[in-house]
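A protein chain is absent from this complex, but the other protein chains hold their places.
Lettered A and B in written order, each chain numbered from 1.
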Amino acid sequence: MSSSPVRPDLSPPLSRLHEWVVTVDHKRLGVMYIVTGLVFFLIGGFEAAMMRWQLAWPGLDIVMPEDFNRLFTMHGTTMVFLVGMPILLGSANYLVPLMIGTRDMAFPRLNAFGFWLFFFGGALLYFSYFGAQGLYGMGSAPDVGWFAYAPLTERTFSRGHSTDYWILGLMVSGFGSIATGINLVTTILCMRCTGMRLMKMPLFVWIMLVDAILIVVAMPPLAAAQVMLLFDRSLGAHFFDVQAGGSAVLWQNLFWFFGHPEVYILILPAFAFVSEIIPVFSRKVLFGYPLMVAATVTIGFISMGVWVHHMFAIGLSPAVNTLFMASTMLIGVPTGIKMFNWVATMFGGRIRLHTPMLFSIGFLAQFLFGGLTGVMLAVVPFDWQVSDSYFVVGHFHYVLFGGLIFSIFAAIYYWFPKVSGRMLSEALGKWQFWLLLIGFNLTFGPMHVSGMLGMPRRIYTYQLDRGWEIWNLLSSIGVLFQALAIAFFIWNVIRSLQRGTPAGDDPWDAWTLEWSTTSPPPAWNFDTDPEVRSRRPLWDAKHPDDPDWKYE
Amino acid sequence: MSALPAHDMPPLARTGNLPRGKLGVLLLILSEVFFFGTLIAVYVFYIGHHTGGPTPKDVFDAPLSGPTWQPLAVSFNSVFLLVSSLWIVLAHRALCRGATTAFGFWWLATFACGSVFLAGTANEWHGLIMDDGLWMGTNLFGSCYYTLVGFHALHVTAGLTIMAIVFVLTLAGKMHQRHAGKIELLSWYWHFVDAVWIVVFTIVYVIGWWGAA
Partner (left out) sequence: MTTHDHQRIELPAPCTGPMLCAFGITLGFAGIVTSWPVAVVGVIFALAGGVHWWRQVLPDPVEITPDITVHPTPIEPRPERVAKLTTHRAHRARVPLEIHPYSAGITGGLIGGLVMAAVALTGSWLEHGSIWFAINVMAGTAMPSIGDMSTEGLLAYDASAMMTAGTMQLVLCLFIGLLYGVIMPLLPRWPVVWGTLIIPAVWCGLMLAAMSVVNPALETHIDWTWFIGAQVAFGLVCSVWVVRAEKIDTMQHWSYLERLGMEAPGVQPEEDDE
């Protein structure tokens, strides 16, 4: 590509690396985000596998207790901040400008800045494994859990610097997320091509708009809370120091005021992916577009007002608990609308069961399951019963793994041909899907049972006679299937990059603007500025006898 | 994508032309609102929660370096910040007209007033630390006070730094009429810093002083 800054003084591999490091192209940054996210996904997955190995049977000694604490802290932190966030920001980065028919993001250099802040922030967090002085005086990762409850994080209980690494790494990558969030909102509102009014945008773009707004308003409170914690730890302030009048519950409020919108920040992109994939593979227009937009905006608003449901068990007043129980159940309504609309899109369609569609259907089923256990947990008395148990672990893995990760794989299989110019292998993809489906349900299904039987989360081992053995063993066996599935995925990507079938511009016969340009798209995206009259511009071009704008 | 007969197609809808710079700065301000909102909420939540002195009444009522009541001194100080918001508007208008000299003058006025405010804060902190022995770790009030006022001062400092750069560019003759849009964005940021101060002042020196008897 002629736009690349070729440095003749560097050797070819170095020159290519240099191109990527200095790039401000939204597509390259998107790919960098996603690849970094997938690398962290492997690391976080390895941490999870170590924990499952340790818990496979009572009384094992695979890892030390203090290492186990680090494993679950780093696993949670990694998966939320270093896997979910970059993959969602990366896919928005890559696809939003293409879908709205523009050449780049509103602030291309800020975009690069956001990515590198995320990248170095993640690196800083992982540097703690080598650099931080932990509780036991040696190199140590954070070990206070991903939501880092006070007062465990106070200097008295968390010696050394491991918690500081958690604060600083996440704060730096959080600044990057805010920058990219601002960039996305501005891009979507200011850079749309001719004819693309807000209600003509692909639903993907709508959802990413709401998502980016949530990022802009939810990350700063976390940064503020982390600053206070940092001052507590390094300047001797008393924000979360109970003995000096501070409040540990305040940290919980502040963290979850960020944390629950964050959950929706993570799951909304999953909605965005399947909202594009299901119509294309059902050969039908998305059912109830205006209602889907309304549901997305509603979810955005309500998600700011449900955070206390993470704190039902800490003894707040019944009035507060009831209020947040109601708001939590309320959020099930727009989410249910979406479920029904996806199913209604499939209903009566000519469904093509390619890998992206398989993963999307897997998403629908598993997200529904996770959503329903979520409604169960919203009921305060039930939550008291299973709070901090493996039931909760099973619930949110069904939402974030069965929901988000499955939809991410759907998205990768769907857009990989656009990004790389080559198709991923369908056969290997189906192997991956079925192995992951079996492995996932085998691992996280039994957790609901072990949780009901009273197994608390975050314990390092357990006694033999609790009746938890078989459920834990099943969970751990599931990991083998999942690992095999991920191996299939990696092999598929490597193989397809080298000798996959060339994709052509529009391999899926899809309808949004990104499929009207070459695969991979050129640096300038479109030769001419696109003009749009309906939500499916490529449909209009392919079927001039029956265009969509007649109906919208 | 132009296979359709032209007479058949509806006219293209207008997408509007929202300026991206303005929207970007508004979003930055929105995220700052949530940042300061958190700090302010924490401050309000912790009013009267401190164990051990010095209390807000102790430090604000006691004369520091003179017979002044502290909130009054800070109000005097705040006037400079509020007035600077006016000067920056005048500066922007001057640049819109292309009057670069007038722009330079009002810009310097803005910068000077902002600096006086910052110096006032520094003086206040000096008094609190040296005379009253109040610092971050002294008590919960100290933690909240220095964090909230400190982050505001940090934003003032950031604004002043950018202003200084712009002033140097003006002296070098590099500021022109076409930069008026960017100056307007800067002025929005400055107004925001101003508005935050009004809230912080009310919370810290009025409600905080009066509520924590």
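One rule holds for everything that comes next: a contact is a pair of C-beta atoms (placed from the backbone, for glycine too) under 8 Å apart; a residue touches a chain by one contact, two chains touch by 3 or more.
Owing to the predicted nature of the structure, the values given are computational and were not obtained by experimental measurement.
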item: Touching residue (missing chain; options A:Leu117, A:Met292, A:Ile331 or A:Ile361); value: A:Leu117
item: Sole residue of A:Val172, A:Ala244 or A:Leu437 that reaches the chain not shown, by the stated touch rule; value: A:Val172
item: Residue touching the undisplayed chain, where the options are A:Arg16, A:Arg103 or A:Arg495; value: A:Arg103
item: Positions on chain A contacted by the hidden chain, ascending; value: 1-5, 19, 21-25, 103-104, 108-110, 112-113, 116-117, 119-121, 123-124, 127, 131-132, 161, 164-165, 168, 171-172, 175-176, 230, 234, 348, 350, 504-506, 516-518, 522-524, 527-529, 538, 541-546
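Simple rule for what comes next: only the chains that are shown with their structure count from here on.
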item: Cα-centroid distance, chain A relative to chain B, in whole angstrom; value: 35
item: Of all residues in chain A, those that touch chain B in their complex; value: 106-107, 178, 181-183, 185-187, 189-197, 200, 216-221, 223-225, 227-228, 231-232, 235-239, 241, 243-247, 250, 254, 257, 516, 530-533, 537-538, 540-541, 544, 547, 549
item: Chain B residues within the chain A interface of the complex; value: 1, 3-4, 9-10, 12-13, 15, 17-20, 23-24, 27-28, 30-32, 34-35, 37-39, 42, 45-46, 49-52, 136-137, 139-140, 142-144, 146-147, 151
